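Left out: one protein chain. Kept in place: all the others.
Coming up: subunit A.
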Amino acid sequence: MTELIERADTAADTPVVELSMQQAINRALSDLLTEDPEVLVFGEDVGTLGGVFRVTEGLQKEFGDKRVFDTPLAESAIMGMAVGLAMNGWRPVPELQFDGFAYPAIDQIVNQVARMNYRTRGATPMPITLRLPSFGGIQAPEHHGESLEALFAHTPGLKVVAPSDPADAYSLLLQSVRSDDPVVYMEPKARYWERRPVQLREPSDPIGTSRIVRPGRHATLIAWGAMVHRCVQVAELAAEDGVDLEVLDLRWLKPIDAAGLAASVSRTRRAVVVHEAPLTAGLGAEVATLVTENCFRDLAAPVQRVTGFDVPYPAGPLEPQYLPTIDRVLLAVQRTLEY
């Protein structure tokens, strides 16, 4: 899949390398460990094994087991340790191995990580970046395909980001780790492997900036993580029918780029938001509201949502029936066109 909009801000002298998202994240972690001696990487199997998805491969060997280390299988303890380390001047980058394993750590994340700086009137920043392999698409068992973005976005004090391609994965991770606020960095597992030509670059857009992946004029598809790829597929198929779809990668799920959304939908006059999480109280509702608040008079049709269903995330074989399909997205587009 080619990227359809060139990044204007790419430095001309950085070489183009062929990288998967997995490798791009590994490169970002390596660069962060190099640039800042306070950065620590830890979690279940991130050290000796190099992570179940090989994202942290080679880091312990390069930076030693004091900076890249394995933890017990205790997610609450992993996040609790991150809090203690952050209080003492470290810049922790913990990994919780899978989305569903974040639930046991919710107390630490919501009650400590998100609030400590507020509670201490700004005296105790929590520069923690929680790396969370997220979303579905790899036919894994239960607890390995959850989409928790609405839960984290709803928690004051947290920032939430989900990259959709290797280049963004690299620069958004640099940006997240360098931020003095806690960030939940959601890695779309389904997109770990596809290699793309990438120019690794320093982050240049402010936190909370979306990105137009594909320009179009008839409707805007809004997505994040692996659903961006799905929407680009849909846009390419729609083009065969003479329908020109814009694809907006939201990237930051907190703070949300309300201005970017408004700029796109004001032009296209139609919006479809696509996510893997269940429909009810999902982030699509927030996006639809922001679009409606800001573009009410421009809209040619109500904002459509194409999402997972209001059921627990299904194990392996049922996954393709649960995740937004190309046809479901196309039907939603048709509803906006015919309204």
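Simple rule for what comes next: contacts are C-beta pairs under 8 Å (C-beta built on N, C-alpha and C of every residue); 3 or more make two chains touch, one makes a residue touch a chain; residues count from 1.
Everything below uses one rule, namely that contacts and distances are computed from a predicted model.
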Protein name (UniProt record) of the chain left out of view, among "Peptide/nickel transport system ATP-binding protein", "TonB-dependent receptor", "Biotin attachment protein" or "Arsenosugar biosynthesis-associated peroxidase-like protein": "Biotin attachment protein"
Per the touch definition above, residue among A:L148, A:A190 or A:L299 touching the missing chain: A:A190
Residue among A:T209, A:N294 or A:Q334 that touches the chain left out of view: A:Q334
Option from A:V68, A:A102 or A:A140 whose C-beta touches the chain left out: A:A140
Omitted-chain contact residue, chosen from A:F98, A:Y185 or A:W224: A:F98
Residues of subunit A (touch criterion as defined above) contacting the omitted chain: 20, 52-54, 98, 137-141, 144, 189-190, 192-194, 218, 233, 237-238, 241-243, 269, 300, 326-327, 330-331, 333-334, 337-338
